[in-house]
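For this view, one protein chain was removed and the others were kept in their places.
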Amino acid sequence: MLVAAFTWTEFAQQIAAGVRQGAVFAGLALALVIIYRSTRAINFAQGEMATFTTFICWSLMNNGLSFWAAFPIVLAIAFVGGIAIERTIIRPVENGPVITIVIVTLGLALLLNGLMSVIWGGGNRPFRGPFSTRTIDVGGVPISVQDIGIVVVSFVLVALLALFFRFTKLGLALRAAALNRESSELVGVRVGWMLAFGWGLAAVLGAVAGMMVAPILFLDPNMMQVILLYAFAAAVLGGLDSPIGAVVGGLLLGVGITLVGRYVGFVGDVLKLPVALLVILLVLVVKPNGLFGRVAVRRV
Amino acid sequence: MSALLQLDGVEARYGPVKVLHEISLEVGRGELVAVLGANGAGKTTTLRAVSGTVRRTGDIVFDGSKLPRRPDAAARAGIAHVPEGRGTFSELSVWENLRLGAYTRRGSVKEDAQHVFEYFPRLEERKNQQAGTLSGGEQQMLALGRAMMARPKLVLLDEPSLGLAPMLVKEIFDRLERMIAQDGTAVLVVEQNAALALAHAARAYVLEVGHVVVSGPSEELRENESVRRSYLGY
Partner (left out) sequence: MKLKFSLEVLGLVALAALIAVVPSFVSSFTAYELATVGMYFIALLGLSILTGYSGQISLGHGAFMAVGGYTTAVLTVNGVYGHHMRDVWTIPIAGVVAGVAGLFVGIPALRLSGLYLALVTFGIAVSFRQIPLKFDHFLGGTSGKLLGLLQTPFGLSASPNDWIYYLTWGIAFVLLVVAWLFVRGKPGRTLKAIRDSEIAAISSGISLARYKTLAFGLSAFYAGVAGSLYAIARAYMNPDVFPVVLSVYLVAALALGGVDSFVGLIIGAAAIYILQNRADDVTSWINRLPHVNLNAQRPGMPDVIFGAVLIVVLILLPTGVGGALRRLFGPLTTRLYSKS
(Lines give C-alpha, C1' and ligand atoms only; values in the text may rest on other atoms or scores of the structure.)
Protein backbone atom coordinates (compact mmCIF):
# COMPACT_ATOMS: atom_id res chain seq x y z
CA MET A 1 0.00 0.00 0.00
CA LEU A 2 2.65 2.53 0.96
CA VAL A 3 5.04 3.89 -1.58
CA ALA A 4 8.55 2.54 -1.04
CA ALA A 5 10.88 5.41 -1.80
CA PHE A 6 11.08 8.03 0.95
CA THR A 7 13.53 10.86 1.35
CA TRP A 8 13.38 13.66 3.88
CA THR A 9 14.03 16.18 1.18
CA GLU A 10 11.03 15.04 -0.76
CA PHE A 11 8.95 14.93 2.40
CA ALA A 12 9.80 18.56 3.08
CA GLN A 13 8.86 19.43 -0.48
CA GLN A 14 5.57 17.64 -0.12
CA ILE A 15 4.86 19.56 3.08
CA ALA A 16 5.66 22.82 1.31
CA ALA A 17 3.36 21.94 -1.56
CA GLY A 18 0.72 20.92 0.96
CA VAL A 19 0.99 24.22 2.79
CA ARG A 20 0.64 26.07 -0.49
CA GLN A 21 -2.43 24.05 -1.41
CA GLY A 22 -3.74 24.54 2.09
CA ALA A 23 -3.33 28.29 1.80
CA VAL A 24 -5.60 28.33 -1.24
CA PHE A 25 -8.13 26.06 0.46
CA ALA A 26 -8.02 28.26 3.55
CA GLY A 27 -8.77 31.40 1.55
CA LEU A 28 -11.80 29.93 -0.15
CA ALA A 29 -12.93 28.20 3.04
CA LEU A 30 -12.72 31.51 4.90
CA ALA A 31 -14.97 33.04 2.25
CA LEU A 32 -17.50 30.23 2.78
CA VAL A 33 -17.36 30.66 6.55
CA ILE A 34 -17.90 34.42 6.41
CA ILE A 35 -21.04 33.88 4.36
CA TYR A 36 -22.21 30.95 6.44
CA ARG A 37 -21.90 32.95 9.66
CA SER A 38 -23.98 35.83 8.40
CA THR A 39 -26.40 34.22 5.97
CA ARG A 40 -26.62 30.69 7.49
CA ALA A 41 -26.22 29.24 4.02
CA ILE A 42 -23.41 27.81 1.98
CA ASN A 43 -22.58 29.70 -1.16
CA PHE A 44 -22.26 27.06 -3.86
CA ALA A 45 -21.30 29.79 -6.30
CA GLN A 46 -18.14 30.76 -4.37
CA GLY A 47 -15.94 28.87 -6.81
CA GLU A 48 -17.51 30.33 -9.93
CA MET A 49 -17.33 33.84 -8.46
CA ALA A 50 -13.62 33.30 -7.86
CA THR A 51 -13.04 31.99 -11.38
CA PHE A 52 -15.00 34.86 -12.87
CA THR A 53 -12.86 37.48 -11.15
CA THR A 54 -9.74 35.57 -12.18
CA PHE A 55 -10.90 35.80 -15.79
CA ILE A 56 -11.28 39.54 -15.36
CA CYS A 57 -7.68 39.64 -14.16
CA TRP A 58 -6.64 37.66 -17.22
CA SER A 59 -8.41 40.11 -19.52
CA LEU A 60 -6.80 43.08 -17.80
CA MET A 61 -3.38 41.49 -18.19
CA ASN A 62 -4.11 40.82 -21.84
CA ASN A 63 -4.73 44.52 -22.20
CA GLY A 64 -1.28 45.41 -21.00
CA LEU A 65 -1.53 45.64 -17.24
CA SER A 66 0.94 43.79 -15.09
CA PHE A 67 -0.43 41.35 -12.55
CA TRP A 68 0.11 43.66 -9.59
CA ALA A 69 -1.50 46.55 -11.44
CA ALA A 70 -4.54 44.45 -12.19
CA PHE A 71 -4.68 42.94 -8.71
CA PRO A 72 -6.25 45.85 -6.80
CA ILE A 73 -8.68 46.52 -9.65
CA VAL A 74 -9.87 42.92 -9.58
CA LEU A 75 -10.26 43.03 -5.79
CA ALA A 76 -12.35 46.19 -6.05
CA ILE A 77 -14.53 44.61 -8.74
CA ALA A 78 -14.90 41.46 -6.67
CA PHE A 79 -15.88 43.47 -3.59
CA VAL A 80 -18.53 45.47 -5.40
CA GLY A 81 -19.72 42.36 -7.22
CA GLY A 82 -20.14 40.45 -3.98
CA ILE A 83 -22.15 43.27 -2.44
CA ALA A 84 -24.30 43.56 -5.56
CA ILE A 85 -25.02 39.85 -5.59
CA GLU A 86 -26.12 39.87 -1.97
CA ARG A 87 -28.31 42.92 -2.32
CA THR A 88 -30.05 41.75 -5.50
CA ILE A 89 -30.52 38.01 -5.39
CA ILE A 90 -29.79 36.90 -1.85
CA ARG A 91 -31.66 39.57 0.05
CA PRO A 92 -35.13 38.50 -1.24
CA VAL A 93 -34.62 34.94 -0.03
CA GLU A 94 -32.36 35.33 2.99
CA ASN A 95 -35.13 35.04 5.57
CA GLY A 96 -36.58 31.93 4.00
CA PRO A 97 -35.49 28.29 4.11
CA VAL A 98 -31.76 27.72 3.78
CA ILE A 99 -32.29 25.32 0.90
CA THR A 100 -33.86 28.08 -1.17
CA ILE A 101 -30.76 30.21 -0.65
CA VAL A 102 -28.61 27.24 -1.64
CA ILE A 103 -30.53 26.69 -4.86
CA VAL A 104 -30.29 30.38 -5.67
CA THR A 105 -26.52 30.13 -5.30
CA LEU A 106 -26.59 27.08 -7.55
CA GLY A 107 -28.46 29.15 -10.13
CA LEU A 108 -25.82 31.83 -9.76
CA ALA A 109 -23.09 29.26 -10.27
CA LEU A 110 -24.75 28.07 -13.48
CA LEU A 111 -25.18 31.61 -14.67
CA LEU A 112 -21.58 32.61 -14.01
CA ASN A 113 -20.22 29.42 -15.52
CA GLY A 114 -22.22 29.95 -18.70
CA LEU A 115 -21.28 33.62 -18.78
CA MET A 116 -17.60 32.80 -18.58
CA SER A 117 -18.04 30.41 -21.45
CA VAL A 118 -19.81 33.03 -23.51
CA ILE A 119 -17.35 35.85 -22.82
CA TRP A 120 -14.06 33.98 -22.79
CA GLY A 121 -14.83 30.58 -24.25
CA GLY A 122 -14.35 27.16 -22.73
CA GLY A 123 -11.07 25.31 -22.76
CA ASN A 124 -8.12 26.24 -20.65
CA ARG A 125 -5.46 28.84 -21.21
CA PRO A 126 -2.23 29.68 -19.40
CA PHE A 127 -2.27 32.35 -16.73
CA ARG A 128 0.94 34.21 -16.06
CA GLY A 129 1.09 34.58 -12.32
CA PRO A 130 3.17 37.11 -10.42
CA PHE A 131 5.69 34.63 -9.05
CA SER A 132 8.41 32.88 -10.96
CA THR A 133 8.40 29.11 -11.02
CA ARG A 134 12.05 28.70 -10.21
CA THR A 135 13.07 27.06 -7.01
CA ILE A 136 15.25 28.39 -4.26
CA ASP A 137 17.17 26.50 -1.65
CA VAL A 138 15.59 26.53 1.79
CA GLY A 139 17.80 24.60 4.19
CA GLY A 140 18.84 22.12 1.54
CA VAL A 141 15.31 21.65 0.22
CA PRO A 142 14.37 23.10 -3.18
CA ILE A 143 11.13 25.03 -2.73
CA SER A 144 9.32 26.86 -5.52
CA VAL A 145 9.19 30.63 -5.23
CA GLN A 146 5.60 30.45 -6.39
CA ASP A 147 4.64 28.27 -3.43
CA ILE A 148 6.23 30.72 -1.04
CA GLY A 149 4.60 33.65 -2.75
CA ILE A 150 1.15 32.10 -2.60
CA VAL A 151 1.51 31.30 1.07
CA VAL A 152 2.77 34.81 1.87
CA VAL A 153 -0.04 36.53 -0.03
CA SER A 154 -2.67 34.34 1.61
CA PHE A 155 -1.14 34.87 5.02
CA VAL A 156 -1.04 38.65 4.60
CA LEU A 157 -4.64 38.69 3.45
CA VAL A 158 -5.86 36.60 6.35
CA ALA A 159 -3.84 38.68 8.81
CA LEU A 160 -5.28 41.92 7.44
CA LEU A 161 -8.77 40.50 7.72
CA ALA A 162 -8.15 39.34 11.27
CA LEU A 163 -6.93 42.80 12.24
CA PHE A 164 -9.90 44.35 10.50
CA PHE A 165 -12.38 42.18 12.36
CA ARG A 166 -10.72 42.60 15.71
CA PHE A 167 -9.74 46.26 15.80
CA THR A 168 -12.09 48.30 13.64
CA LYS A 169 -15.60 49.50 14.42
CA LEU A 170 -16.88 48.14 11.12
CA GLY A 171 -15.26 44.78 11.73
CA LEU A 172 -16.90 44.63 15.14
CA ALA A 173 -20.25 45.52 13.62
CA LEU A 174 -19.84 42.74 11.04
CA ARG A 175 -19.11 40.22 13.76
CA ALA A 176 -22.03 41.48 15.82
CA ALA A 177 -24.45 41.26 12.91
CA ALA A 178 -23.47 37.65 12.34
CA LEU A 179 -23.78 36.77 16.04
CA ASN A 180 -27.00 38.48 17.04
CA ARG A 181 -29.15 40.19 14.46
CA GLU A 182 -31.73 41.74 16.76
CA SER A 183 -29.27 43.21 19.22
CA SER A 184 -27.24 44.61 16.35
CA GLU A 185 -30.29 46.37 14.99
CA LEU A 186 -30.97 47.85 18.41
CA VAL A 187 -27.58 49.54 18.56
CA GLY A 188 -28.08 50.96 15.11
CA VAL A 189 -26.13 48.52 12.96
CA ARG A 190 -27.63 48.15 9.49
CA VAL A 191 -27.64 44.40 9.42
CA GLY A 192 -28.64 44.14 5.77
CA TRP A 193 -25.61 46.10 4.63
CA MET A 194 -23.37 44.14 6.99
CA LEU A 195 -24.46 40.96 5.24
CA ALA A 196 -23.72 42.55 1.89
CA PHE A 197 -20.30 43.66 3.12
CA GLY A 198 -19.61 40.08 4.19
CA TRP A 199 -20.40 38.83 0.71
CA GLY A 200 -18.08 41.49 -0.69
CA LEU A 201 -15.26 40.31 1.56
CA ALA A 202 -15.94 36.70 0.64
CA ALA A 203 -15.76 37.59 -3.05
CA VAL A 204 -12.40 39.27 -2.48
CA LEU A 205 -11.06 36.19 -0.70
CA GLY A 206 -12.28 34.03 -3.57
CA ALA A 207 -10.69 36.32 -6.14
CA VAL A 208 -7.32 36.06 -4.43
CA ALA A 209 -7.60 32.28 -4.20
CA GLY A 210 -8.43 32.12 -7.90
CA MET A 211 -5.59 34.37 -8.98
CA MET A 212 -3.12 32.42 -6.84
CA VAL A 213 -4.12 29.04 -8.18
CA ALA A 214 -4.66 29.91 -11.86
CA PRO A 215 -0.97 29.78 -12.86
CA ILE A 216 -0.84 26.21 -11.59
CA LEU A 217 -4.18 24.86 -12.78
CA PHE A 218 -4.58 26.79 -16.05
CA LEU A 219 -7.57 29.03 -16.34
CA ASP A 220 -10.88 27.65 -17.61
CA PRO A 221 -14.49 28.14 -16.51
CA ASN A 222 -14.49 24.94 -14.45
CA MET A 223 -11.19 25.63 -12.71
CA MET A 224 -12.49 26.10 -9.19
CA GLN A 225 -15.05 23.30 -9.02
CA VAL A 226 -12.60 20.84 -7.55
CA ILE A 227 -11.04 23.45 -5.26
CA LEU A 228 -14.52 24.28 -4.02
CA LEU A 229 -14.96 20.75 -2.78
CA TYR A 230 -11.63 20.92 -0.96
CA ALA A 231 -12.71 24.27 0.50
CA PHE A 232 -15.96 22.70 1.72
CA ALA A 233 -13.95 19.96 3.37
CA ALA A 234 -11.61 22.50 4.99
CA ALA A 235 -14.52 24.60 6.26
CA VAL A 236 -16.37 21.58 7.63
CA LEU A 237 -13.19 20.26 9.25
CA GLY A 238 -12.51 23.57 10.92
CA GLY A 239 -16.11 24.21 11.86
CA LEU A 240 -18.45 25.98 9.45
CA ASP A 241 -18.90 29.02 11.67
CA SER A 242 -15.27 29.43 12.66
CA PRO A 243 -12.87 31.65 10.70
CA ILE A 244 -9.92 30.24 12.63
CA GLY A 245 -11.24 26.81 11.77
CA ALA A 246 -11.28 27.67 8.08
CA VAL A 247 -7.61 28.61 8.13
CA VAL A 248 -6.47 25.72 10.31
CA GLY A 249 -8.73 23.30 8.45
CA GLY A 250 -7.42 24.50 5.13
CA LEU A 251 -3.79 24.01 6.12
CA LEU A 252 -4.44 20.63 7.72
CA LEU A 253 -6.37 19.43 4.71
CA GLY A 254 -3.82 20.74 2.23
CA VAL A 255 -0.92 19.05 3.94
CA GLY A 256 -2.92 15.94 4.75
CA ILE A 257 -4.24 15.39 1.24
CA THR A 258 -0.81 15.98 -0.29
CA LEU A 259 0.89 13.51 2.02
CA VAL A 260 -1.83 10.91 1.65
CA GLY A 261 -1.78 11.32 -2.09
CA ARG A 262 1.98 10.88 -2.21
CA TYR A 263 2.55 8.16 0.38
CA VAL A 264 -0.58 6.03 0.26
CA GLY A 265 -0.18 4.20 -3.02
CA PHE A 266 -3.80 3.22 -3.33
CA VAL A 267 -4.96 6.82 -3.16
CA GLY A 268 -2.33 8.40 -5.36
CA ASP A 269 -3.40 11.48 -7.20
CA VAL A 270 -6.63 9.98 -8.44
CA LEU A 271 -8.48 9.40 -5.21
CA LYS A 272 -7.57 12.62 -3.41
CA LEU A 273 -10.97 14.08 -4.16
CA PRO A 274 -12.94 11.16 -2.70
CA VAL A 275 -10.70 11.43 0.38
CA ALA A 276 -11.85 15.04 0.76
CA LEU A 277 -15.43 13.85 0.50
CA LEU A 278 -14.70 11.25 3.16
CA VAL A 279 -13.39 13.99 5.43
CA ILE A 280 -16.65 15.93 5.01
CA LEU A 281 -18.73 12.87 5.69
CA LEU A 282 -16.74 11.72 8.72
CA VAL A 283 -16.67 15.14 10.35
CA LEU A 284 -20.38 15.78 9.81
CA VAL A 285 -21.33 12.39 11.19
CA VAL A 286 -18.85 12.12 14.06
CA LYS A 287 -18.22 15.70 15.18
CA PRO A 288 -20.48 18.04 13.19
CA ASN A 289 -19.04 21.19 14.77
CA GLY A 290 -15.63 20.41 13.39
CA LEU A 291 -12.52 21.45 15.27
CA PHE A 292 -13.52 24.95 16.32
CA GLY A 293 -17.20 25.34 15.49
CA ARG A 294 -19.89 26.20 17.99
CA VAL A 295 -23.28 26.17 16.30
CA ALA A 296 -25.60 23.34 17.24
CA VAL A 297 -26.17 20.97 14.35
CA ARG A 298 -29.58 19.44 14.25
CA ARG A 299 -29.51 15.66 14.24
CA VAL A 300 -32.44 13.41 13.54
CA MET B 1 -43.04 71.80 26.48
CA SER B 2 -44.02 68.91 24.26
CA ALA B 3 -43.22 65.37 25.28
CA LEU B 4 -40.00 63.70 24.22
CA LEU B 5 -41.81 60.61 22.98
CA GLN B 6 -45.35 60.49 21.75
CA LEU B 7 -47.23 57.47 20.48
CA ASP B 8 -50.47 58.17 18.67
CA GLY B 9 -52.80 55.35 17.70
CA VAL B 10 -49.95 52.91 17.21
CA GLU B 11 -50.84 49.38 16.16
CA ALA B 12 -48.62 46.38 15.65
CA ARG B 13 -49.12 42.85 14.46
CA TYR B 14 -47.21 39.58 14.35
CA GLY B 15 -48.30 38.04 11.09
CA PRO B 16 -52.10 37.94 11.12
CA VAL B 17 -52.43 38.60 14.85
CA LYS B 18 -52.89 42.19 15.94
CA VAL B 19 -51.06 42.73 19.22
CA LEU B 20 -51.33 46.46 19.83
CA HIS B 21 -54.59 48.33 19.35
CA GLU B 22 -54.48 52.11 19.08
CA ILE B 23 -51.84 52.68 21.72
CA SER B 24 -51.27 56.28 22.72
CA LEU B 25 -48.75 57.25 25.33
CA GLU B 26 -46.22 59.93 26.22
CA VAL B 27 -42.87 60.19 27.88
CA GLY B 28 -41.52 63.57 28.94
CA ARG B 29 -37.87 64.59 29.00
CA GLY B 30 -36.09 63.13 32.01
CA GLU B 31 -39.20 61.20 33.04
CA LEU B 32 -39.33 57.61 34.25
CA VAL B 33 -42.52 56.07 32.93
CA ALA B 34 -43.62 52.49 33.50
CA VAL B 35 -45.63 50.16 31.27
CA LEU B 36 -47.42 47.55 33.33
CA GLY B 37 -49.74 44.64 32.73
CA ALA B 38 -49.95 40.88 32.64
CA ASN B 39 -48.00 38.54 30.38
CA GLY B 40 -48.99 38.91 26.77
CA ALA B 41 -50.54 42.34 27.29
CA GLY B 42 -48.30 43.83 24.63
CA LYS B 43 -45.74 45.59 26.83
CA THR B 44 -42.68 44.28 25.02
CA THR B 45 -44.32 44.92 21.67
CA THR B 46 -44.85 48.55 22.64
CA LEU B 47 -41.13 48.98 23.20
CA ARG B 48 -40.37 47.20 19.95
CA ALA B 49 -42.71 49.52 18.12
CA VAL B 50 -40.67 52.48 19.39
CA SER B 51 -37.28 50.95 18.54
CA GLY B 52 -38.53 49.92 15.12
CA THR B 53 -38.03 46.21 15.58
CA VAL B 54 -41.63 45.26 14.89
CA ARG B 55 -43.90 46.30 12.04
CA ARG B 56 -46.22 49.05 13.15
CA THR B 57 -48.71 51.56 11.85
CA GLY B 58 -49.59 54.85 13.46
CA ASP B 59 -47.37 57.80 14.34
CA ILE B 60 -44.49 58.00 16.72
CA VAL B 61 -43.01 61.43 17.31
CA PHE B 62 -39.62 61.59 18.99
CA ASP B 63 -37.86 64.82 19.95
CA GLY B 64 -40.06 66.80 17.59
CA SER B 65 -39.76 64.62 14.48
CA LYS B 66 -41.65 61.67 13.15
CA LEU B 67 -39.71 58.50 13.80
CA PRO B 68 -39.07 56.33 10.72
CA ARG B 69 -39.83 52.65 11.00
CA ARG B 70 -36.31 51.29 10.55
CA PRO B 71 -34.53 49.93 13.62
CA ASP B 72 -31.33 51.82 12.99
CA ALA B 73 -33.30 55.06 12.69
CA ALA B 74 -34.45 54.82 16.30
CA ALA B 75 -30.89 54.16 17.47
CA ARG B 76 -29.57 57.08 15.48
CA ALA B 77 -32.27 59.35 16.86
CA GLY B 78 -31.08 58.67 20.40
CA ILE B 79 -33.24 55.76 21.56
CA ALA B 80 -31.49 52.86 23.30
CA HIS B 81 -33.46 49.66 23.72
CA VAL B 82 -32.44 47.13 26.33
CA PRO B 83 -34.49 44.09 25.31
CA GLU B 84 -35.94 41.30 27.34
CA GLY B 85 -33.16 38.87 28.10
CA ARG B 86 -30.54 41.63 27.99
CA GLY B 87 -29.58 41.08 24.35
CA THR B 88 -25.88 41.03 25.11
CA PHE B 89 -23.46 39.62 22.57
CA SER B 90 -22.34 36.64 24.64
CA GLU B 91 -19.38 35.75 22.43
CA LEU B 92 -17.97 39.26 22.46
CA SER B 93 -16.10 40.82 25.36
CA VAL B 94 -17.59 43.31 27.79
CA TRP B 95 -15.61 46.08 26.19
CA GLU B 96 -16.75 45.08 22.70
CA ASN B 97 -20.37 45.06 23.87
CA LEU B 98 -19.97 48.57 25.22
CA ARG B 99 -18.19 49.69 22.07
CA LEU B 100 -21.17 48.48 20.04
CA GLY B 101 -23.48 50.51 22.24
CA ALA B 102 -21.78 53.63 20.94
CA TYR B 103 -22.03 52.47 17.31
CA THR B 104 -24.05 55.45 16.17
CA ARG B 105 -21.68 57.93 17.78
CA ARG B 106 -18.65 59.25 15.98
CA GLY B 107 -15.20 59.71 17.39
CA SER B 108 -13.61 58.41 20.55
CA VAL B 109 -15.81 56.69 23.06
CA LYS B 110 -13.26 56.48 25.88
CA GLU B 111 -15.05 59.15 27.89
CA ASP B 112 -18.37 57.41 27.52
CA ALA B 113 -16.80 54.16 28.66
CA GLN B 114 -15.34 55.88 31.72
CA HIS B 115 -18.78 57.26 32.50
CA VAL B 116 -20.26 53.75 32.36
CA PHE B 117 -17.48 52.30 34.49
CA GLU B 118 -18.21 54.93 37.15
CA TYR B 119 -21.73 53.58 37.37
CA PHE B 120 -20.76 49.94 37.12
CA PRO B 121 -17.23 49.40 38.43
CA ARG B 122 -17.63 45.66 38.17
CA LEU B 123 -17.78 45.98 34.40
CA GLU B 124 -14.39 47.63 34.33
CA GLU B 125 -12.94 44.71 36.26
CA ARG B 126 -14.32 42.30 33.68
CA LYS B 127 -13.53 44.48 30.68
CA ASN B 128 -11.93 41.75 28.58
CA GLN B 129 -14.09 38.86 29.70
CA GLN B 130 -16.55 37.21 27.39
CA ALA B 131 -19.97 38.67 28.11
CA GLY B 132 -21.56 35.25 28.27
CA THR B 133 -19.48 34.37 31.34
CA LEU B 134 -20.93 37.20 33.42
CA SER B 135 -23.56 36.61 36.08
CA GLY B 136 -27.18 37.60 35.45
CA GLY B 137 -26.85 40.81 37.41
CA GLU B 138 -23.63 41.77 35.68
CA GLN B 139 -25.19 41.12 32.30
CA GLN B 140 -28.04 43.43 33.16
CA MET B 141 -25.52 46.10 34.12
CA LEU B 142 -23.71 45.47 30.87
CA ALA B 143 -26.96 45.85 28.94
CA LEU B 144 -27.68 49.12 30.68
CA GLY B 145 -24.09 50.26 30.23
CA ARG B 146 -24.32 49.51 26.54
CA ALA B 147 -27.45 51.63 26.34
CA MET B 148 -25.71 54.47 28.18
CA MET B 149 -22.80 54.39 25.73
CA ALA B 150 -25.08 55.82 23.10
CA ARG B 151 -25.73 58.89 25.31
CA PRO B 152 -29.41 58.32 24.55
CA LYS B 153 -32.24 60.71 25.15
CA LEU B 154 -34.56 57.81 25.86
CA VAL B 155 -33.87 54.35 27.23
CA LEU B 156 -36.36 51.55 26.64
CA LEU B 157 -35.95 48.98 29.36
CA ASP B 158 -37.68 45.59 29.16
CA GLU B 159 -38.11 43.64 32.40
CA PRO B 160 -34.89 44.68 34.14
CA SER B 161 -35.77 42.79 37.31
CA LEU B 162 -36.31 39.42 35.63
CA GLY B 163 -34.28 36.65 37.21
CA LEU B 164 -32.38 38.94 39.54
CA ALA B 165 -32.08 38.96 43.33
CA PRO B 166 -33.93 41.85 44.99
CA MET B 167 -30.72 43.51 46.17
CA LEU B 168 -29.39 43.58 42.64
CA VAL B 169 -32.67 44.94 41.36
CA LYS B 170 -32.51 47.76 43.91
CA GLU B 171 -28.94 48.52 42.81
CA ILE B 172 -30.02 48.72 39.19
CA PHE B 173 -32.96 50.97 39.83
CA ASP B 174 -30.78 53.23 41.96
CA ARG B 175 -28.35 53.57 39.06
CA LEU B 176 -31.26 54.27 36.76
CA GLU B 177 -32.48 57.13 38.91
CA ARG B 178 -28.96 58.52 39.11
CA MET B 179 -28.73 58.36 35.32
CA ILE B 180 -31.98 60.24 34.95
CA ALA B 181 -30.93 62.86 37.44
CA GLN B 182 -27.39 63.31 36.10
CA ASP B 183 -27.82 62.92 32.35
CA GLY B 184 -31.46 63.92 31.90
CA THR B 185 -32.26 60.65 30.19
CA ALA B 186 -35.89 59.60 29.95
CA VAL B 187 -36.76 55.99 30.64
CA LEU B 188 -39.68 53.90 29.51
CA VAL B 189 -39.61 50.71 31.55
CA VAL B 190 -41.68 47.57 31.13
CA GLU B 191 -42.12 45.67 34.36
CA GLN B 192 -44.15 42.75 35.58
CA ASN B 193 -43.28 43.69 39.15
CA ALA B 194 -45.80 46.52 39.37
CA ALA B 195 -45.07 47.54 42.96
CA LEU B 196 -41.38 47.96 42.18
CA ALA B 197 -42.06 49.99 39.07
CA LEU B 198 -44.58 52.26 40.75
CA ALA B 199 -42.11 52.94 43.57
CA HIS B 200 -39.69 54.53 41.11
CA ALA B 201 -41.74 55.76 38.14
CA ALA B 202 -43.44 59.12 37.90
CA ARG B 203 -46.26 57.84 35.75
CA ALA B 204 -47.48 54.52 34.46
CA TYR B 205 -49.63 52.99 31.75
CA VAL B 206 -51.42 49.71 32.27
CA LEU B 207 -51.92 47.50 29.23
CA GLU B 208 -54.35 44.69 28.82
CA VAL B 209 -54.61 42.63 25.62
CA GLY B 210 -52.97 45.37 23.60
CA HIS B 211 -55.04 48.30 24.92
CA VAL B 212 -54.19 51.02 27.43
CA VAL B 213 -56.76 50.51 30.15
CA VAL B 214 -55.52 52.79 32.91
CA SER B 215 -52.88 55.50 33.09
CA GLY B 216 -51.80 58.26 35.42
CA PRO B 217 -49.35 59.35 38.11
CA SER B 218 -47.88 56.52 40.17
CA GLU B 219 -49.37 57.64 43.51
CA GLU B 220 -52.85 57.58 42.04
CA LEU B 221 -52.44 54.07 40.72
CA ARG B 222 -50.85 52.93 43.95
CA GLU B 223 -53.71 54.28 46.04
CA ASN B 224 -56.45 52.95 43.77
CA GLU B 225 -57.25 49.59 45.29
CA SER B 226 -59.44 48.31 42.48
CA VAL B 227 -56.81 49.16 39.90
CA ARG B 228 -54.20 47.44 42.01
CA ARG B 229 -56.25 44.35 42.39
CA SER B 230 -57.59 44.04 38.86
CA TYR B 231 -54.53 44.92 36.86
CA LEU B 232 -51.47 45.01 39.04
CA GLY B 233 -51.90 41.84 41.01
CA TYR B 234 -51.41 43.21 44.51
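The first chain written gets the first letter, and so on, giving A and B; residue counts start at 1 in each chain.
The criterion applied here is as follows: contacts are C-beta pairs under 8 Å (C-beta built on N, C-alpha and C of every residue); 3 or more make two chains touch, one makes a residue touch a chain.
The structure presented is a predicted model; accordingly, all values stated were derived computationally and were not measured.
**Student:** Which shown chains does the hidden chain touch?
**Tutor:** Missing chain, whole complex, touching shown chains: A.
**Student:** Kindly state which of the options A:Ile15, A:Leu179 or A:Leu273 is in contact with the chain not pictured.
**Tutor:** Only one listed residue reaches the unshown chain, and that is A:Leu273.
**Student:** Per the definition of touch given earlier, which of A:Ala17, A:Leu172, A:Val236 or A:Ile257 contacts the omitted chain?
**Tutor:** Going through A:Ala17, A:Leu172, A:Val236 or A:Ile257 one by one, A:Val236 is the residue touching the chain not shown.
**Student:** What chain A residues would touch the chain not displayed?
**Tutor:** Given the touch definition above, chain A has residues 41-42, 44, 89, 92-93, 96-100, 102-104, 106-118, 121-122, 221, 225-226, 228-229, 232-233, 236, 268, 270-274, 276-277, 280-281, 284-285, 288, 297-300 touching the missing chain.
As a convention for this text, only the chains that are shown with their structure count from here on.
**Student:** At what distance in angstrom does the C-alpha mean of chain B lie from that of chain A?
**Tutor:** Centre separation, chain A to chain B: 43 Å.
**Student:** Of all residues in chain B, which touch chain A in the complex?
**Tutor:** 51-53, 71-72, 75-76, 80-81, 83, 87-89, 91-92, 96, 99-101, 103-104, 146, 150
**Student:** Inside the complex, what are the residues of chain A that reach chain B?
**Tutor:** Those residues of chain A that touch chain B are 169, 172-173, 175-176, 179-180, 182-190, 294.
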